[in-house]
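Pasting a structure below so you can have a look.
Here the complex is missing one protein chain, while the rest keep their positions.
Letters A, B, C, D and E mark the chains in the order given here, with residues in each chain numbered from 1 onward.
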Amino acid sequence: MHLRVINPNTTSAMTAKIGEAARRVGAPGTRISATQPDSGPVSIESHFDEAISAVGVLEEVLTGEREDVDAYVIACFGDPGLMAARELTRAPVIGIAEAAFHMATLISTRFSIVTTLGRTGIIAEHLLENYGFRHHCRRVRAAEIPVLDLEENGSVAMSRIIDECRRARDEDSIGAIVLGCGGMADLTGAIANEVGLPVIEGVTAAVKLAEAVVGLGLGTSKYGDLAFPRPKAFTGRFERLSGLAPSR
Amino acid sequence: MHLRVINPNTTSAMTAKIGEAARRVGAPGTRISATQPDSGPVSIESHFDEAISAVGVLEEVLTGEREDVDAYVIACFGDPGLMAARELTRAPVIGIAEAAFHMATLISTRFSIVTTLGRTGIIAEHLLENYGFRHHCRRVRAAEIPVLDLEENGSVAMSRIIDECRRARDEDSIGAIVLGCGGMADLTGAIANEVGLPVIEGVTAAVKLAEAVVGLGLGTSKYGDLAFPRPKAFTGRFERLSGLAPSR
Amino acid sequence: MHLRVINPNTTSAMTAKIGEAARRVGAPGTRISATQPDSGPVSIESHFDEAISAVGVLEEVLTGEREDVDAYVIACFGDPGLMAARELTRAPVIGIAEAAFHMATLISTRFSIVTTLGRTGIIAEHLLENYGFRHHCRRVRAAEIPVLDLEENGSVAMSRIIDECRRARDEDSIGAIVLGCGGMADLTGAIANEVGLPVIEGVTAAVKLAEAVVGLGLGTSKYGDLAFPRPKAFTGRFERLSGLAPSR
Amino acid sequence: MHLRVINPNTTSAMTAKIGEAARRVGAPGTRISATQPDSGPVSIESHFDEAISAVGVLEEVLTGEREDVDAYVIACFGDPGLMAARELTRAPVIGIAEAAFHMATLISTRFSIVTTLGRTGIIAEHLLENYGFRHHCRRVRAAEIPVLDLEENGSVAMSRIIDECRRARDEDSIGAIVLGCGGMADLTGAIANEVGLPVIEGVTAAVKLAEAVVGLGLGTSKYGDLAFPRPKAFTGRFERLSGLAPSR
Amino acid sequence: MHLRVINPNTTSAMTAKIGEAARRVGAPGTRISATQPDSGPVSIESHFDEAISAVGVLEEVLTGEREDVDAYVIACFGDPGLMAARELTRAPVIGIAEAAFHMATLISTRFSIVTTLGRTGIIAEHLLENYGFRHHCRRVRAAEIPVLDLEENGSVAMSRIIDECRRARDEDSIGAIVLGCGGMADLTGAIANEVGLPVIEGVTAAVKLAEAVVGLGLGTSKYGDLAFPRPKAFTGRFERLSGLAPSR
Partner (left out) sequence: MHLRVINPNTTSAMTAKIGEAARRVGAPGTRISATQPDSGPVSIESHFDEAISAVGVLEEVLTGEREDVDAYVIACFGDPGLMAARELTRAPVIGIAEAAFHMATLISTRFSIVTTLGRTGIIAEHLLENYGFRHHCRRVRAAEIPVLDLEENGSVAMSRIIDECRRARDEDSIGAIVLGCGGMADLTGAIANEVGLPVIEGVTAAVKLAEAVVGLGLGTSKYGDLAFPRPKAFTGRFERLSGLAPSR
């Protein structure tokens, strides 16, 4: 199967890192390609960044459909464009926040999230509510580091994340920690070693869930509310989306 | 005050209709301008349409900021881009779904929604959950008419909406009905006359809520999670959004 | 329109203050009268005080109906008698707790409440649950000052409220603060200046919401569960309520 | 122990009936007196009736305190004045709605309510929410009979209640039925015989719960939010409530 | 009536203590017998201990059915085997966790739980959710003492429990404390004296609730989901359960 990991931001170093993390856990038969939109924010740290990035995510799915991609991962912790992306394809589309939450509840009864900036906490809270995991998550914590510091200022960022993870472990009555940013995909092992309880990262979790769905012969339901969008006219810069019809 | 009603789709007839509906309820001191994105879907009937339309909504807010707009209404029942729009301005931004829900709970204990297509029901359900009104809404009903039929095929659409509203009244143990589409903004009175219980429409509701917030000297909180986005680089077609900083 | 603000307690200084606060935000066309019951508690700080005060609130609404009042505000943070008051009239009736909650969610994603006495916190909690805002409110805080201290001991009370608001701002991950007592209606501006994030007060919020409902041509639904009470006999001191029938 | 059953309405026939029902289940050591306010509605079928009746309920509790009553039952299915009544005494105070809900969950996993008028359903719904039983109750059903028909028109009322109970049994996937009116206290056995699944009535349930609390040496907590109200001035017709202080 | 208190663990000292506590509150007409399984864990401090103990509980209920027991109490705070036990009998079966929660909500608006080991907190949380009391419980606290320390090391255990109860009282905004272990049944009075707010213990609470259900002529519903299990074959060590049919 061909699994496409879409980094919703346009920082290619992060795309590469995310692709590598994904490949480390991919099954033998899984070919993993990592892409990013050509247009959009270099990092995603607000509802605004997310809304803009969703366009790129959706275009990447449309591209993927022409390339017979079998499953998609949206590699930003806010799962930008997830529902819309699912409408565009019969393939499964997995967000890394949802993937991490699902995995966390399979190996623990309660978890905390450690994310980058406090202001993105509300995005995680809204996702927890919509996905049904509000009561499984004890606390959303922030290390207060901008996303790109993970690229440019790795060791300082790492140390602040580990500190916050330790506080979560000691104060939150949890069994696992969820890392709240796709840019932390390469840090999981090191953090887990330092902190001493399971640490779950969404990119890798999403890869395995996507493989699981495909392995069951399942894909996004095209019956009901995730059916292909009704073809229609789009105007102006989005005209190319007009009359979009299912490719398969 | 200058209130801008943003029609998130690009059908100018609908923009005009929405603008008129808004002006009918605007207070004497409220100047209302209705706009629409130059690019995007001609109607919004899916998560995909919504995600694309959000870009246009956000650009309209950025434009509004340069024109000293005092309040914004997002006139599509899915409230596309609402949280992101709020980040861009000190002015209040009101979605028409949220506005209708708030109004409905002020005059009744339980309401039902009558929307266009069944497939958009899940969007309304998710909003109800996030806004806190899940238990106040008895049922999300669909008349199963495409949005643009409201423009092109008005009398048939009208009759199907009224039929569904009557069923809601008779079967749902409710005190009010919420109309689930900005394109129904001109039908409210006629439907209410036929159905005989309060019928709430979001465009007009949002205008009054926006006036209320401004009248209190309040605006979108810039403290915490709706603060202005951190300025950053955007690439490609979105480069013009780079380094965006609060204009006021 | 004629808007009546009902102070549910019988302290006329507070009625005057609340009336002034209401008038400061009333629209040009809104005539605001402030009243209070002739019988009842001088302040409301318990379920018991609330239950007794509800009688006065309802009598004030009945009086208002004879005077063609167009909208009512119940100016105590427990919203005493709200549902019952709505049954008595076609006009909208807005409680100040509910009004403040609605406003807070329009300009922020999460808020905290700062109220007078800790023992009234449970009243606010129950309202949050019934109105749907449980998860929007991070915390109910108390400055531990009796209500009438706001009248008699203003500067000390003020300083304790500001201290508690600052703690809310610094510890609660919120975007706005709701003041939990009608007696704080005159303090909003000063507190907001000191605290530096939006501060929402219910009396003024309710005035604007009442204007909004009336401006839409809406009123309390008389269909279903807020219909006029069935006329019936009342005995003893409540005999005058017998056979009560809608005046309009 | 002396248990006082307070009928919140002023129909003495109903008070007598409720008292008899209570005595039928009272333990040997339980002396049961049934009272009613001297002033208030003859039946309770709306939020308005409830709010007025609460005054009488509270006065009856104050009277009871002077008579060394050991436990109180509030015998109207809306539990009018329950929280306020608890503030006035160290004795337990049990509402018949809450009592019936508690009992129902001890003998079944899901129940339905059969009440008198549809318009009172919302009162039951709000209680279910506040007490935590929303998901234990499948459905609130109404036989659409006015409360006093239970007194005056017994056999017709009985037959409609039984019909509705049968529909609940056959359609709702339940294990028990809760009767939603104190006026049905004498019908429980007959209905249960006809319907063939456990039928729970609140007056009797509340008597046994009150005995249970007293039997444990417990009473209403006077620590925290149900503490005695702060003594204060009441004006006008309620002046006699001024300076109210705990009698024991 | 004959009430059987089943201690789900096999420590006879604890069975004796629980039996005594039960008898102290039993009504004159209530004969109380305390039993324990002949096989199972000596204490219950994990999901595993609970699952094994459930077998013993169910066997005790089957034994009780042959001895015409009228009501059962399951005296471990996790309520092990509760739903299954209810299927086996027309008699009421009450768990001590559920009993304590019910009682706590009748005398206070919010409570905290003080249990033995932190690891069992999740069991209490799951029960709170299923029973509907999630929002009534402020916090689940642990004194971090193994269950059998209550037998062997009483004074140290007692002192740690009292310390934790005091913290609950001072920090949690509660009106009552629930003791989270059947082994604390003899400590209730002493703790309440030290802590100064109502302390609720489940064994005694369950005895009174069981008496209440029996006193109403009610028992576990045999209609629907708690009906007797369909008779069927069991194999191996559980063969004696084959073809189990209702004894009465």
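Going forward, a residue touches a chain if its C-beta (ideal position, glycine included) is under 8 Å from a C-beta of that chain, and two chains touch if they have at least 3 such contacts.
Since the structure is predicted, the reported quantities are computational estimates derived from the model, not experimental observations.
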{"item": "Partners of the unshown chain among those that are drawn", "value": "A, B, D, E"}
{"item": "Candidate in contact with the missing chain, chosen from A:Ala176, A:Ile191 or A:Leu241", "value": "A:Ala176"}
{"item": "Hidden-chain contact residue, picked from the options E:Ile6, E:Ala27 or E:Val55", "value": "E:Val55"}
{"item": "Contact residue for the chain not shown (choose from E:Gly19, E:Gly40 or E:Gly64)", "value": "E:Gly40"}
{"item": "Which of A:Asn9, A:Gln36, A:Ser53 or A:Thr105 contacts the chain that the document leaves out", "value": "A:Thr105"}
{"item": "Absent-chain interface as seen on subunit A, which is shown", "value": "25, 27-29, 83, 86, 92, 94, 98, 102-103, 105-110, 131-136, 169, 173-176, 189, 196-198, 200, 204-205, 208-209, 211-213, 215-216, 218-221, 223-226"}
{"item": "Sites on subunit D contacted by the missing partner chain, in the whole complex", "value": "109-110, 135, 173"}
{"item": "Sites on subunit B contacted by the missing partner chain, in the whole complex", "value": "118, 121-122, 129, 134"}
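Following the convention adopted for this analysis, only the chains that are shown with their structure count from here on.
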{"item": "Labels of chains that are neighbours to subunit A and to subunit C", "value": "B, E"}
{"item": "Interface residue identity across copies subunit D, subunit E - same or different by half", "value": "same"}
{"item": "Centre-most chain, if every chain is reduced to its averaged C-alpha atoms", "value": "C"}
{"item": "Maximum centroid distance from subunit A, chain identifier (CA atoms)", "value": "D"}
{"item": "Angular offset of subunit A relative to subunit B [C-alpha, multiple of 5 degrees]", "value": "180"}
{"item": "Farthest chain (mean CA position) relative to subunit E", "value": "B"}
{"item": "Euclidean distance of C-alpha centroids - subunit A vs subunit E, Å", "value": "44"}
{"item": "Set of subunit B residues in contact with two or more other chains", "value": "83, 86, 109-110, 135, 173, 224-225"}
{"item": "Contact graph of the chains (line, ring, star, complete, other)", "value": "other"}
